[in-house]
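What follows is a short report on a single structure.
Every protein chain but one is kept in place in this view of the complex.
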Amino acid sequence: MHRSYLFIPGNHPAMLQNADIFGADAVIFDLEDAVSITEKDSARQLMKAYFETIKKPNFSIYVRINALTSSLGAIDLNMVMNEIVEGIVLPKATVNDIKMLSKLLDTFENARRIKKKTVIIPIIETAKAVFEIGQIAQLPRVSALLLGAEDLTGDMEIERTKQGIEIEYPRAKIAFACKAFEIEAIDTPFTDVTDDEGLEKDALHAKSLGMNAKCAIHPNQLESINRTFTPSQTAIDEALRIVKADEDAQKHHRGVFSLNGKMVDKPVVDRAKKLLIKAKHFGMLGEEYEK
Amino acid sequence: MKNNLGREIFDQMKAFASSDAFEQEKRRLINTKTTEGSVVFLKNIEETFKYVGLKNGMTISFHHHLRNGDKVINFVCDAIKKEGFKDITIAASSLFPNNGPLVELIKDQTITGIVTNYINGPIANAVGMGDLKKPLIMDTHGGRARAIESGDLKIDVAFIATPAVDKEGNGSGKFGPSACGTLGYAIQDLMYAKKVVLISDYMTDNIIEPELSKHYVDAILMVDKIGDSEGIVSGTTKITRDPVGRKIARDTVKVLEALNLIKDGFSMQTGAGGISLAVVEYVKNIMISKNIKARFASGGITGQYVDMLENNLVDTLYDVQCFDLKAARSYRENRRHIAISASKYGNPFEDNPVVNDLDFVILGATEVDLDFNVNVTTDSLGQIMGGSGGHADTAHGAKVTIIVTNLLKARLPIIKEKVTCVTTPGEDIDIVVTERGIAINPLRTDLIETLSKTKLPILTMKELMNIAHDIAGIPSNYEMSKEPIGYVRYRDGSIIDTLYKIK
Partner (left out) sequence: MKIGIAGSLESNDCLVTIKDSDVLSIKVQSIVDAFYHDQIVELIQTVLEDVNMAHVDVTVIDKGALNYTIKARLLTALHRMEASHA
């Protein structure tokens, strides 16, 4: 469960060495768009040396490789595959590419005796991917879907706006697909890194559609993103009251009961329980509830 | 011989014992003089030198309120060289890169001594190379006031850059093309120098509440321009966008909240560094959301504090120096923006210096050591690049002193076994906040108790240093030269450390 995914350019030593302090739940080291074509070799080598050096990172590590349709993607994989890498972020993902990547991962995992299954996070950034989304969300290894709104609106030849009405449909579609197949829905980055208010609004809106995490393209965006995707104290308190009231009702064999004048039934209780699981994961519950 | 911190110091000098040793001493005061307001207006600098009786071997003083835009120091020193004076000691509250032309005068021994609180740029480099004949003396802001009033620093002539003067001979920092706000660092010079000359470029009628009273002034010299207003604005008054700095600032505010230091009627001081400014911004947001009002903020004042004053988030600003033109404007217009002298600010022998009323102060560091000693005077090679300013004064006065610093700067761990130079003794440093953890001085068991109940990453200083070493490797030992070129004088007049020639 992650709230924030921070993109860090793969060839940027100064940011690399501070990746652990920004408070990102996950970091995506980028070998694709953030690295110029002439520096791909340098970035791969740096990633490799970095992964071999860090011990026990306090965040999940992902790498965005280059698209598999170019020859670069496979070379990237060869250099960065390491036990420490949780997953691969795949740009311009299609069903076929994901299947191909999965096979490549099988090979590397066997050859390098990597015990765990490296997951795949496809970036939904083509009209075709949005169309195939139900299929993509069900593929093995796929642990989350990431909306790439810049490329997607480019593909659609529509304007990308700060309000984001143009991505309402893909956002909702990704959220539904992810919920249906129990994977994470990661929202597209907010590209104006100086507009803190705009970011907050954008993240809240994504959350309201069912997204449960958001990408950051600057560490300064993380505080707001983490806050947005962590259950608020008010919501936690309310959920605790509901669960408590439900336990009491169970004792008296009542299915439906009222709390503060509102009817509470099973869906409401289930929602409260889900919220508490999340709250616990992010350390928002006091010790007395650590059960 | 060694002082109580184990630092080698010049023989026969008063050795630093502890930061509160001054409490056992009596305040020493030399007489102030009065000129009865008989102020003379002089035509040029040569005539001025004659009038005040400038001679070889004398000590002349300056303030640094015009900061990197000051033209008076260079102007006076250039004339001193032309007139052929030798063996002059410069007692300037600070020296900046724009004072570079003084290097030639140091080399030809027109200038042979420097007493200052902060020095960077070409002069610092020249002194580090051993070019200054006499030992460099580095004071604190409060310590300089003490040195002047006690006669430890005898000033023969004070040349005070004054943004506005009136016909009576009063001076003010409020008006004129080079208005820089308060003149806190010049007040002791005004009161205790044997001769006082105001140098100004703006004459006005009747200054009502002059910072510089004509009763101490001997002469006034009008010149074309005393400063460049662009250089007056400190270069460091921007809130950091650097995510590492912001992380440190956020954790610092969490510390302040955990210690319940942000509550109605609190008082604070922060430096003008990017991290400090970010801390103030976060504190301000908390004050707004929780409807909290501070009693006062003090020290060098920035536009950020002016905003807080004008939005009624803080009652009073005690301003020893305006860091930007917004602060200078506020000082001119707002009765709750009050000027204080360097002595009232941080002189340990004042009855109740402002620093003693501080709930907390946020300060920087170029190095911190396992004993919590802080260096802001030299870099890790011993090159002078700063100085205490008010660092040691506020660290002693404030109830909680917090150092904010990166754990690593360009691979170099900031935490050392021993700092290269002690500016502020560890006994006065309570908390060190870095991006990878927070260390609390073992002397402050109260703070440790409160903060260890939080989720904040509390570590020992040794653990913090080890984290830095894990990342960067253990730095090899660097042997400084053994050749002393000056010393650091603690606010009570004792010697806290020695400065060495660089290799």
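Chains here go by letter, A and B, matching the order in which they are written, and residues are numbered from 1 within each.
Keep this in mind: contacts are C-beta pairs under 8 Å (C-beta built on N, C-alpha and C of every residue); 3 or more make two chains touch, one makes a residue touch a chain.
Model, not experiment: these values are computed from the prediction.
The residue from A:Gln45, A:Asn96 or A:Ser208 that touches the chain not shown here is A:Gln45. Residues 12-14, 16-17, 41-42, 45-46, 48-50, 52-53 of chain A touch the missing chain (whole complex, contact as defined above). Remark: the residues of chain B touching the chain excluded from display are 380-381, 410-412, 471-473, 475-476, 478.
We take it that only the chains that are shown with their structure count from here on.
With each centre defined as the average position of its C-alpha atoms, the distance from chain A to chain B rounds to 48 Å.
Residue ranges on chain B touching chain A, taken from their complex, read 241, 243-244, 246-247, 250, 435-436, 455, 471.
By the touch criterion stated above, chain A contacts chain B in their complex at residues 17-18, 21-23, 218-220, 223, 283.
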